[in-house]
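Can you read through this structure? Questions will come right after.
All protein chains but one are shown at their positions in the complex.
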Amino acid sequence: MQSFIAALLNSLDIALLLFVIAVGLNIIFGVLNVINFAHGALYMLGAYFAYTAMGLLGLSFWVALVVAPLLVAVVAIAIERLMLRMVYDRHITDSLLLTFALLLIIDESVRMIWGPSIHVVDPPALLTGTFSVFGVNYPIYGLFVIAVGIAMMLGLWLLFTRTRLGRIVRAAALDREMAQTLGINVPMVITGVFAFGAWIAAVGGVVAAPMRAIGPAMGEKIIIESFIVVVIGGLGSFPGTLLGALVLGFIHGFGGRFLPEINLVLPYIGMALVLLIKPQGLMGKRASA
Amino acid sequence: MLRFQALISEHTEEHGKTLPDAAGEVGRGCQVEGYPDSNFVGRSCFEKRPGGPIDRVLAPHLYYSGTAALGVASHASCPGTAGLRQRVSPGVDRARRLEASSTDPATTTITITTRQEVESMLNQTRTIPRVRTLCTAVCLALGLGVTTSASAEDPVRIGAIYIMSGSPSVYGQFAQQGMQLAVDEINEEGGILGHEVEFVLEDSQIKADAAIQAARKLVYSEQVHGLMGLDSSGVATGVVPVVPELQRPFIITHAATPDVTGKLCNRYTYRLSVNISQNTKAAAEIAEQSGAKRWTTIGPDYAFGHQSWEFFGNYLKELDPEVELMERTAFPRFGNEDFTPFINNVMDAKPDGVLVSLWGGDLVNFIRQANNLGFFDRDFEVLMTLGGATEVMSALGNDVPEGIWVGTRYWFAAHDNDVNNAFVTAYMERYGKPPSYNAEGAYAGIYAYKAAIEKAGSTDPEAITDALSGLTFPAPTGSLTFREGDHQAVVGPTWGQTAALSEEYGVRMLDPMKTFDGDLVTPDVSETGCSL
Partner (left out) sequence: MTTRLMIVGVLALVLAALILLPYGVPYFYIFVATEILIMGLFAASFNLVFGYTGMLSFGHAAFFGMGSYTTAMLLLHLQVPLVWTLLAAMLTSMLLAAVIGFFCVRLNEVYFAMLTLAFGMMVFAVAHQWRSVTNGSDGITGFPLTEFGLGLDLQLANPLVYYYVVLVVVVLAAALLYLVTRSPFGLILKAISENPERVSFCGLNERRFRLIAFIVAGLFAGLAGGLFAPFNRVASPDMIHWSQSAEAVLMTILGGSAYFLGPFFGAMVFVLLETWITSYTDHWMLFLGIILALMVMFFRRGILGTVLDRLLRR
């Protein structure tokens, strides 16, 4: 029972962190029709900015949580304006290749700027320590991650369904030309959405910073995981992303705990199964392909 | 300032500022350049590939030129030298010190026009015995007046393969610093048999195939005399069988699998660092004294993690047949991010003791997550076989739990001897942090080559290889000997309990601390499976 609860909590906190990262990926895909390979690199950039703010400049975690994602969003605006814009009207593989190039560039730049060492930052005092449920000790910070995930989910849901801005974005996602004719500044919306997606990834990076080691390889691992989440849940589907993240979180939380021999293979088997049975993902709209 | 250079080559005779770029000329060469109003000369070696301009600087170094008036080499103009500034700076310091003895600079003229003349002139001097034939295609030198000590000879080149990318690359960084320190010290003292020493570093990427390619590149393209390095057991098991084909000695300074000085051993492969059997035998002694009976492990899911557990278990059973080695173990993938499920798994198993063989970024992640889960507050012993790596200790600072046992191949405060004291002082002065075991291994590796070359009296790779066998040389861990039977250095690890954080070093110190005698923890050659 105890181990079950520990695995459950662990699954949830992995899942909600994954959700935060994958949802940005999915929003970008939904609107831009771009699979952003560099999304994990933006997440890493968020973590490194947080490290710079907290570890080098001595600012608090909360300041980092506000500032770092904004900086990453600025980087993202530059990327979108200078590079991605050139390939929208081409085949989707071109944007995949271009963002893959970006992944290499950002990864290596990070290593040049911050060096290859592993960095760590401490969680804020408020969130340090453990709590106990049913005899299981669990870090408070894990709860915080879960809370951030839920807050992000609610915020996004409200944004997309209850605000004018959200409707504009959805309109642009649905039919660019029509949105343009209706007087929506589509290029602006696209830049905004890409920056917003990057912002979300960076929030994930800052949140992850106190519990993961900050190192040059952190983005690469998360991007594959995010792909799996998005594919399992459904490309372009918002609730699907949550479901996908939960599935993967549980695979990690319980698989690592109870089936360590095959825990590496499980996520891929899950992904392949979903793609075969329901290629558009568990919650995806009917795929165009 | 007037800068002048002269180009001497077997085929062409040119004077001028530019380096040769004639198509077809291939080879390596050295250039000596200087300024007429000082008495120093800089020497740089270049490599030239077909059809292209001079490719890269291999060994910028400064010489005092005796009575001739020459100056400090301008390295800014050479491609690829930016990262080599450290190597140059000690020479510059020396240049300043010697400036007062400068004689009349105005007398300097370029007098050398042919390679034969350079050679004959160089042969007159004590320090430059010969110009190697390999170096004859392109040779650049500057006229040095009548007497000179500048050399166009080849340096001793040591090829190093360490992890320079990815999350464990901090280990490679420490190794690079260790080698740099050793090389500068040796060159300051006049080199090895009068040859200057230099190292060429390649990235192993923690992949066996990349490391093998790097080794080939070092041997065939960089023409190194010997090889050293290797951080991972997995990489080492791939590289070692290929070493005999390369016909260069290889000193392993980090990778710990017993196989490379066991069933995979060969004539060319040596290891100066502590291997798994040495380290786990020490760990087993600590474990036995702790009184814990039920043991489990968390280790990386590759040879190193599994072998650590296997050897530890065997040694512990020998010491105390009563102990129980639990079935329930945890082997997360190397480079895993979230260790929580594995930590929970081990805590659920309620062991008396846990052997942790994670290292690098994994260990950093693990310790932080284990802290969060209260792993170290539980009622079991924790032994971390590589916890004493300063790479990890300084990244974590106070986050390293107090009072757990950590092992390391080398601990900077564990050895009170002249070599170690000088090493630690110089390292702290230069890099502002205490040397890690990987820095020590790399530093000692260079000195092992120095000792072997001096013993052999030659830089011939085969002669060096033979000289290494049975060689005893001074290292920071004390005097080290490569056993003749399996080429493993007889050396023991240091284990200690983490204590208070040291302000000076930025890491927790170890107290109590125990350095194991290499003779006691090294298995007999007959047990290693090596036959040489």
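Every chain is named by a letter (A and B) in the order it is written, and numbering of its residues begins at 1.
Criterion: a residue touches a chain if its C-beta (ideal position, glycine included) is under 8 Å from a C-beta of that chain, and two chains touch if they have at least 3 such contacts.
Just so you know, these numbers come straight off a predicted model, no measurement behind them.
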Omitted chain's touching partners, listed by label: A, B
Of B:241, B:457 or B:470, the residue in touch with the unshown chain: B:241
Full-complex contact with the absent chain, from B:156, B:175, B:208 or B:400: B:208
Sole contact to the chain not displayed, among A:18, A:102 or A:213: A:102
Where the unshown chain meets subunit A, residue by residue: 35, 83, 86-87, 90, 92-94, 96-98, 100-105, 107-109, 111-112, 224, 227-228, 231, 235, 261-262, 264-265, 268-269, 271-272, 275-276, 279, 287, 289
Where the unshown chain meets subunit B, residue by residue: 26, 49-50, 55-56, 79-80, 164-165, 202-203, 207-209, 212-213, 216-217, 220-221, 233-234, 237-238, 240-242, 245, 264, 301-303, 306, 333-334
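Convention: only the chains that are shown with their structure count from here on.
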Interface residues, subunit B side, partner subunit A - complex: 164-167, 169-170, 172-173, 330-333, 335, 337-338, 340-342, 344-345, 348, 360-361, 364-365, 368-369, 372-374, 391, 395-396, 399
List of subunit A residues in touch with subunit B within their complex: 2-3, 6-7, 10, 14, 111, 115-120, 122, 130, 137-139, 141-142, 211-213, 215-218, 221-222, 252-257, 260, 264
